[in-house]
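Data block below; observations after.
Just one protein chain is left out here, and the rest sit where they should.
The chains carry the letters A and B, assigned in the order they are written, with residues numbered from 1 in each.
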Amino acid sequence: MPKWGMVIDLDKCTGCQACTTACAMENNTLPGESWQDVLFYHEGKYPNTSIKWFPRPCMQCENPSCVHVCPTRATYKTDDGVVLIDWNKCIGCKYCMIACPYGVRFYADERPLLEPDIRQAFPGSDGQMWSPPFQNPESDWSKGIGIQPRGVVSKCTFCYHKISKAPAGVTDLDEDDPDLVEYVPACVRTCAPKARYFGDLDNPESKVNELIANKRGTRVFEHTGNKPQVYYLGEHGTVPKFDPQFDDQA
Amino acid sequence: MNVLETLITRRRFLQASGAASALAAGGIGLRRLNPISESKAQRLSSGETVVTKNVCHQCPARCGIDVYTTDGRVHGIYGSMNSPIANGKLCPKGHLGTYILYDPDRYKGPMRRTNPNKGRDEDPQFEAISWEEALDIVAERLNGLRANNESHRFGILYGRGWGASCAGLLGTFGQLYGSPNIAIGHSSMCSDGSMVAKGLTDGNESYNAYDYKNVNYLLNFGAGFLEAFRPYNYLMQVWGHIRTKSPKTRVTAIDVHANATNAAADRKLLIRPGTDGAMALAIAHVILTEGLWDKEFVGDFRDGRNRFESGATIDGDDFNQRWVHGLETWWNEELKDRTPAWAEKITSIPARHISEVAREFGTTRPAMAIFERGPTAHSNGTWNGMAIHALNALVGSLFAEGGMFYQMGPSYGPLPVSAGDYMDEHAGRVQERIASGELPRIDMKGTNRWPLARNMMQEIGPNHLAGEPYKLDTVMFYLNNPIWTAPDSKVWEEAFKDIFVIETSPFPSESAKYADIILPDHTYLERLQDAPTYPFEGWPIATLRTPAVEPLYDTKVFGDTLIEIGKRIDGPMGEYYQALDNTENVLRHLAEGFRDDPGTNGVNDFESWKREGVWYRKPYHWRQRRGVFYEWDGEGYNRRMSPSEVREKLLRTPSGRFEFVSGKLEQHADYVEQEFGIPAERAGIIQWVAPEHPGGGDLYFSTPKTAMHAEGRGANIPHSISLMQPVMGGRRTVYLEIHPETARERGIRSGDRVRIRSELGEIEAYCRYFEGTRPDTVVLPMEHGHWAQGRWAEGRKPGHSGEITVNRSDRISGLASYYTTKVSVERA
Partner (left out) sequence: MSVTAEQIPGGPRYSGNTMTATLMLAVGVIGLVIGLIAAWPKFIHGGAALSQGSDMMWGLPVVTYAFLALSSFGVSMVAGVGAVFRIEGWDRIAPRLFTLALGLSIGALAALALELGHAFRTLWAIPLNMQIRSPMLWMGAFWGAYVVFLVWLLLRLRQVDIRDNTVRMLSIAIVLTCVGALFTQGLVYGMMVMRPVWYGAATPLYYWVGSVVTGLGMALLFLNITHRFSHGGLAASKRRVMERHLPVIFLVALVGYAIVVVSRTTAGLWSSAEGVQIVYQYMVASPLFWFEILICLAVPIVFMSMAGLRGNPLIQTTAGALAIVGIFIARYEFIVGGQLVPLWKGSWIPALVEYSPNSVEWGMFLIGVFLAITVYAAGDRFFNTGPHRGD
């Protein structure tokens, strides 16, 4: 079985958020429920300021703290390395959200980010929180795929509904290969500067491992010991320290 | 089974360890229990998924998209792999297209207004009517105007015209109907500055096509390369390539605030708004004084000795100019004194940075200087643009590999009928009156007021209000919403109260609130429509939208609406449109042209065009190499072109060369003197002209677009709003960027609500501190603050920047100077 991992090249990423909206479209997430997001930071003083950004899917950690704290094993790690949530078992305690150092988990049964609530515009049926006409027909509550019911946690699935159908033995899911494009996660597929790669971390000769080695890939927040399966390449792989710069916040 | 596994593992756990290790964070790996529930994936629908071809609608780039539909519901949009623009990728806007199709605030069919009062707070009280009724109402009005010899009082204003089957039909309509105001494009509220600057210097009044993939140095003046420059998706693909190729392309980006584009570049320079021309001139100065110009394209001193010295003139006879014109005049009359030290005082960029950039730009080949609205949306915009574009001539990047050129159009076949055969007397007379200047356009383009502009849409509201040159009677909008988007838009709100408005948008726009008749268009996923490419890599592309679903509501594609109206006009005009029949017929005829010129992808007729979604034919036909121009002969760029051929096809100036002294501008020397106070003999010289900033405030007000915004089609999409301004964290609103010191001086804290004021009035916004903004500038992304457009668009701060943007346009290009108003900011 492959151990799926992702590589993101920060030198190529343009911070456009296409990955974020492709994910939102593919997985019908709500505004603010950014399973995939791009996080921006700015530092420095005029005129020498810098802006950094980090595309952030779920890290699908090797040592997932979220899995370890879930009292019902609703969140679990598959044999091919993906951390999923079973919406039939999740009790909505949100402990996994507390335990995730990367902030990738969402409790969408909350106040809407934007009014009016889009769930009112497309009220839910069949137990879903909302049922828009443009809903992706793929659904599997045991894997957290599709639109969730109320009261459960949701997160990036590495587009498991796609990658799980990839032909066996493929080491890298390359979106430029017409035979593989339908199996590629949405965020990887759409990335215009081709800053994202998806492949088998257990195969030493995969493209993802090649990139990690050649460009000295790093992981974020190593001190937590979670060992993400998402690696970052490029010159600014360190997340800036949390530092609300301006004391006079209104 | 599961219970047994539970027992086994628990027993193993108890045997294998004490309790402590199990609770430790890095504890032993217990065999995971399978989840109880079924792990079979289910699909919610048993139907097959169909993929159709369409073209994204959220910006002008024309990215081909694959549209995924199951059981008649569209649920996915990805970039099409066979689109040479998209190449399987998309920008953030493209994926949200399904929200546009299923927007809950869409109009469901034609409607008529019953509330005679018009205004921001007036409910139109629309009543639903049939298409027959709606079209008859419109036709009756238009026929009435025509009968009264007032056909010029009907205007069609369009924004994002896509191609021959929609906006392309408008010119003929105007010609047959008899109105100079059909159609008026929005380009003067878009980016005419760059087009006119290029037209005055290299003879092509157009955006450039570029060979980015081979450029080694990119000098970017204010273009949002990673934000809203077009074609955005493609630019990002190119970015990934040029930043990892060998050699890596170096990028210097100049803007008035820090953004993703200049953050990703190798060097960022924050310039005083409206002064880019000064920097460009200084760079040109250094290139010449240090001998870095492209000798083969520009020419050289006959004895090879560089005589360009700061402050000293040259003798024009000493220099043999090859493909440029007026170099000696330019140097002697202007450039010799435009040093980096001089530019520093104007731009606030240190002279050493200017010199470094000039040297990098001058010593790296191929190199390009690109620009768009940033430098040109000011009173001196065209002058800035010409100075920047001149740099491309100096380094020989025009029509070269790794350089810039222009876009070829598609090989469309002719329409079944020719307009000239259907002109009646009235139409003929109107044409004469237009040609003689007796009947000007409502926007006064082409008159003494705006002799060099391509459009002056922003003048229509004020002109109508003043009754100069006349009052309009009826206006139809197509993909255009100037009642809201125009600078000083409140004038339009007043002006349009007494105009009969026909709105074709399917969305409840601000223009719709003023409309008397709604003739709703399909959204793009429901359309059959052509869209030749926006300037791209030069070789022609014609994309095609094919419907993914049957229209959800009782809507009609704009092209058909126009044709149906045309059929109902009395006289031969009606016959013309009877013959034209509908847009599908138009498209079939256009596609016939592909038979003789099959696409590189094999598309050679209407059916294959629909299947592929795009026709294109590589390569671009011309190339300049080491000072020689070649034409494509079928196998390579082998056929040398004569200077007259170059003049006819490529450098279309009076001299047939790149003009540092613009011959076309010299023809309007009196106008230039009158508007800029420049002596007539200097009128055509690329020179520094200082910007004038209206508004009355003390801070420059810049209003750029963010990556999620482009043409604003995400206004009613909550996902779009939630990602609108990532650098500032704007996800429920869009923040005013303000420098911390600037704010503190005014007692403003980060996050405060503030009032932004100009001589036109004030708007409110929330602000956030940003060290990346110039202290003398505040930045508010444009086109937010709708008072219509749908439930998510409305009622959200900030107010619309356009309301306080003074309607002062560049006197040459006519570009509405969106970036040049000066405002004051105070705590609300």
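Quick note on the criterion: contacts are C-beta pairs under 8 Å (C-beta built on N, C-alpha and C of every residue); 3 or more make two chains touch, one makes a residue touch a chain.
Keep in mind the model is a prediction, meaning the values are calculated, not measured.
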item: Shown chains that the omitted chain touches within the full complex; value: A, B
item: Selected residue (touches chain absent from view) among A:Phe54, A:Trp141, A:Phe158 or A:Tyr183; value: A:Phe54
item: Selected residue (touches chain absent from view) among A:Ala108, A:Ile145, A:Ile163 or A:Leu211; value: A:Ala108
item: Absent-chain interface as seen on subunit A, which is shown; value: 32-33, 37, 39-42, 53-54, 56, 65, 67-74, 89-95, 97-103, 105-112, 117, 119, 150-153, 220-221, 223-226, 239, 241-242, 244-246, 249
item: Hidden partner chain, residues of subunit B it touches; value: 2-3, 6, 10, 13, 22-23, 25, 27, 30, 33, 35-36, 726-729, 731, 768
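By definition in this document, only the chains that are shown with their structure count from here on.
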item: Residues of subunit A defined as touching subunit B within the complex; value: 11-12, 14-18, 20-22, 24-26, 31-32, 34, 38, 40, 42, 44-47, 49-53, 63, 65, 68, 73-74, 76-77, 86, 88-89, 113-114, 116, 118, 121-122, 132-143, 145-146, 161, 164, 175-176, 178, 181, 186, 189-195, 225, 245-246, 248-250
item: List of subunit B residues in touch with subunit A within their complex; value: 25-26, 32-33, 35-45, 47, 49, 70-71, 73-79, 81, 88-96, 98-99, 101-102, 104, 226, 232-234, 236-237, 239-241, 243-244, 258-260, 263-264, 270, 707-708, 718-723, 726-727, 729, 731-732, 739-740, 744, 749-753, 769-775, 791-792
